[in-house]
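Once you've had a glance at the structure underneath, I'll fire off some questions.
Just one protein chain is left out here, and the rest sit where they should.
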Amino acid sequence: MRVFGPKELQTDIIEKGLCSGCGGCVDICPYFRSHRGKTAMLFPCTLEKGSCYAFCPKAEVDLDELSMRFFGRTFDGSPLGHHLSIQISRAGGRVSSPNFQAGGTVSALMAFALMKGIVEAAVLTDREKLLPLPRLVKDPSEVLRCASSKYSAAPTLSAFNRAVREGIDRIGVVATPCQALALAQLRSNPLQKADFKDPAALVVGLFCTWSLDFRAFKDYLAGKMDPSIIRKVDIPPPPAEIMEIYDDQGKREIPLAEVRQLVLPSCSFCLDMTAEFSDLSVGVLEGRPDLNTLIIRTERGMEIVSQARKEGFLFTEDLPEENLKHLAWAAANKKKRALVKIKAEGLFNTGDGRRAVLRFSDEAAGAILAGEDGK
Amino acid sequence: MTAGAKKRKEAPRLLMGNEAIARGALEAGIQIASGYPGTPSSEIIENLSRSAAERNIYVEWSTNEKVATEVAAAASFAGLRALCVMKQNGVNVASDFLLHLAHSGTRGGMVLVSCDDPGALSSVNEGDSRPFARILEVPLLEPGDFQEAKDMTKWAFELSEEIRNFVFLRSVTRMSHASGSVIIGDLPAETRRPAFRHKGSLLDPDNGPVISLFPGIPELKHGPQQEKLRRAADIFEKSPFNTYQGPEKPELLIVTSSACSLYSREAVHLLGLKDRVGILKMGTTWPLPPELVKRHLAGTDRILFVEEVMPFLEENVKILAAEAATDLGIKYFYGKKSGHIPSVGELNPDLVLSALRKILNLPSEKDPSDFLKKAESIAASAAPHRELTFCPGCPHRASYWSIHNAIELDGREGFVCGDIGCYTLGFLPCGFGTLKTIHSMGSGTGIAGGFGQIRRFAMNQPILAVCGDSTFFHAAIPALINAVHHRSPITVIVLDNRGTAMTGFQPHPGLAVSAMGEQAVDIDMAEICRALGARVEIRDPFDLEETQRTLNLMMEEAGGAQVLILRQACGLSPEKKGKKLFEVKVDESVCVGENCGCNRLCTRIFRCPGLLWDGQKKTARIDEVICAGCGVCAGICPSGAITKREAQA
Partner (left out) sequence: MTADPYNIIITGVGGQGNVLASRVLGNMLVRQGYEVTIGETFGATQRGGSVMSHLRIAKEGVWSPQIPRSRAHMIVSLEPAEAVRVLKDYGNEDVRILSNTRPVYPVSVIAGDVVYPPVEEIRSGVQALVPGARFIDATEEALKMGNPILSNIIMLGALSGFTPLPIRRSDFKAVISRFTPGDALDMNLRAFDKGRELMKKGKSKSVKRKQKSHGGKI
């Protein structure tokens, strides 16, 4: 992995609008901070190699290297990434909350992991009014407070960085794909520190096709309603083409076409729909907003799922073939769209010392480009 | 030498130019003195305020220079002698009133002292106030040494009463802030009893109302005013403040004034030219006494003007020479126009030396000696440049830290408009380059107000202004009123460090004490702003997080003009100076230093002079001699390596 410094991060990523606001570079040092969904560099830092650049999921990401590190093989571009099994799931009888975005799988797993001491603390994403806020949670009951999806970009990883600085060495984290990718880089010790130990004990990834620019989203809503009393935001499955917003007065519907205008530009550079660099990935089950799709990727993930199921924290069943096909189709589409875009911008596998967004083998790229397209 | 130096009964004292001016005013029997602080003028009022009780005079630091001249003028209208003091930029502020005053004339002697700062050694610009005398049509005096500074000030009051108009006395930094021997004179025993006589006719200069103009009939006031100026010129023909040194028919005549006369003398002395070059030192520089000048022009063909900033003498003498050209014939002039004297910056003996060498075709300066060359080469590495910075413990550093961070976090390319005070340095690294416009007192607020209005054309940048507490009262209030009234969406930050810190901690209307140390009404700036209808927040700039958070909220919510008062006393304020609030230490084992995770935030970016970088241990540490113990750096260290402990008293 090629590692550069804060200057390159600023010019290549932040100034070019490639930053997804994941918080990977925030709270490592005093220079990068996140404010209302945007990452800002406060002062120039002169280091030639920095954690900030190394962790960034848009700066010189080597997917082959990461894939080798976590799954023992190079990146093949398959739609759903490396996995052991895919299931339907929801929270078991031991946990319940009206806040669950879908089946509550994510919250249930994290609460379980905390309770069992599998993780010491969990990095989650709460919100204050409309603004997503990273939170470091140590008490299982607090996990439920953070349930539900916040559809704008959150600097969730800043809380992870803070936890590391606090010296916590078994951290659980719920991460969107870009956050999970940043985390994967962090976990592979890119600056080769001698005393490094992987601090992540459980990574639960979220499916994600895009997230919104918080400031734009807030301004947009401000023209329509009081964003400070919003209780939940949801995107019902197609062909609805709407975003549903619940507040004290009930539900409002906003055309998705308008919302898509507020998507972060950096999302169009993201290949990953299912958070491939995680132990477990969770999304909504197509057509069943009260259930989740659960992808089990690692032995560690498999182990936790089976324990949680045994102890009544989780309920799972097999995923119908039809759902799987549709999921893979959607994921393959995202990959292809993003790769076309990255190549068009000249940011894929660049040579001559120029810095790239992404690197992986030409075979895998070929497979992606030859894959699904349209309906 | 000069007028007062004749009686040698008292031993000379070493007085600063400003002390000499203050003494001259006391000897003239002033009863009122007013001014606004500004380097290099401030010591005049400070000195007078120390004598106020003993001499039974009234001294004040006025809200601004215009008000100061109005206060002094009132005393003059009532028949008292009054002194008014400011730095050159202050004359610009006062000029509106002064133009009226010059028309109405004065009664008791009134002298306006402007201390100019050629080279802008401690100013934002090196403006020359002398042309104001020409614009205002009042007499101008310029002392050439310290004795003159005293004697001339005293005499200026007599002149003022003689012509019934105020007299302009101009000093410069190298006069005001230099010291030399002065033989002092007696102080008057009596004081005058004031009365404002206004019952006489409109045109009665002694007993009528004091009115500056009759609309449509300029002759009534402007005519007499010009007559006063002619009288002054007559008097100047015989003034002892205009001196000549040199041969009767010099090869070259230097025409000079002020500190430049001392540089000229030294240059002539060093070159051994006293039999070839004459020096006409003018003390009365406007209006120039025409006969005296012509007499000296007649004795030579070549004239060099040695003066700073504007070619004021040069132009005025040239006009006289042109008028008398039929008698005087052709003259060769050297000065700023010819390039022999630099047209910017202050002068010194060496610059005069090189002008003389060039004009008189003397062998040019030797190459720098071996010695100087060697010294130069040592200096190249051993005398690193000292860039200006805020003092250790300065609240401005903390304020700018938070302002800078708030703007960067906000991310919309917000900017700050600034003005004059210590905080002007905010455009430098010590203020993290935060200030983007700097002009006159209060203009940061006014300019911000204007930027605020153009946001309506889809400019999204947040707009901020800073002004000091003294500046707030001096000139920011009208600008703020304008911004509030027109709903300009700006955030004005008052850097309230509890005094006029830049010039030496003079009180201002926000404090409960006057120049004379008497009880005064402390005007609450927050209440003023609230009364205007502005949202007002008050924070302690040493609380960095809270200050930044507040600013971000204000920037996000800026609907109209709002005010954030950042209140923390200056590190040099009497209550803080020399006292450390905290013992501050760096824990070397915790300091991250140059590594990723800090990269020397405290020394490289925060740059308080109280911090040091130990290049061998690769950690930061505190310089106990310099650190003022404010403890702010403890709050910026990302690793908690800088710790503060309350200092034992």
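Side notes on the structure shown:
Which chain is which? They are A and B, in the order written, and residues in each are numbered from 1.
We take it that a contact is a pair of C-beta atoms (placed from the backbone, for glycine too) under 8 Å apart; a residue touches a chain by one contact, two chains touch by 3 or more.
Please read these numbers as outputs of a predicted model, since none were measured by experiment.
Taking every chain of the complex into account, the omitted one touches B. Among B:Asn92, B:Ser179 or B:Ser440, only B:Ser179 touches the chain left out of the display. Here the missing chain is touched by one residue of B:Ala189, B:Leu202, B:Ile330 or B:Ala382, and it is B:Ala382.
Among B:Leu270, B:Ala325, B:Ile454 or B:Val590, only B:Leu270 touches the chain left out of the display.
Residue B:Pro429 is the one among B:Gly223, B:Pro342, B:Pro429 or B:Pro574 that touches the chain missing from this view. Interface note: of B:Glu46, B:Asp145 or B:Glu161, the residue touching the hidden chain in the full complex is B:Asp145.
In the full complex, chain B makes contact with the omitted chain through residues 12-14, 39-40, 117, 121-123, 145-147, 173-175, 177-181, 259, 262-263, 265-267, 270, 348-350, 353, 369, 371-372, 374-376, 378-379, 381-391, 422, 425, 429-430, 572, 578, 594, 600, 603-605, 607, 609, 611-616, 623-626.
One rule holds for everything that comes next: only the chains that are shown with their structure count from here on.
Rounded to a whole number, the gap between the C-alpha centres of chain A and chain B is 59 angstrom.
The touching residues of chain A, counted against chain B in their complex, run 28-31, 33, 35-36, 38, 40-43, 45-47, 49-51, 191. For chain B in complex with chain A, the residues that touch the partner chain are 404-405, 408-411, 432, 552, 556, 596-599, 601, 604-605, 636, 638.
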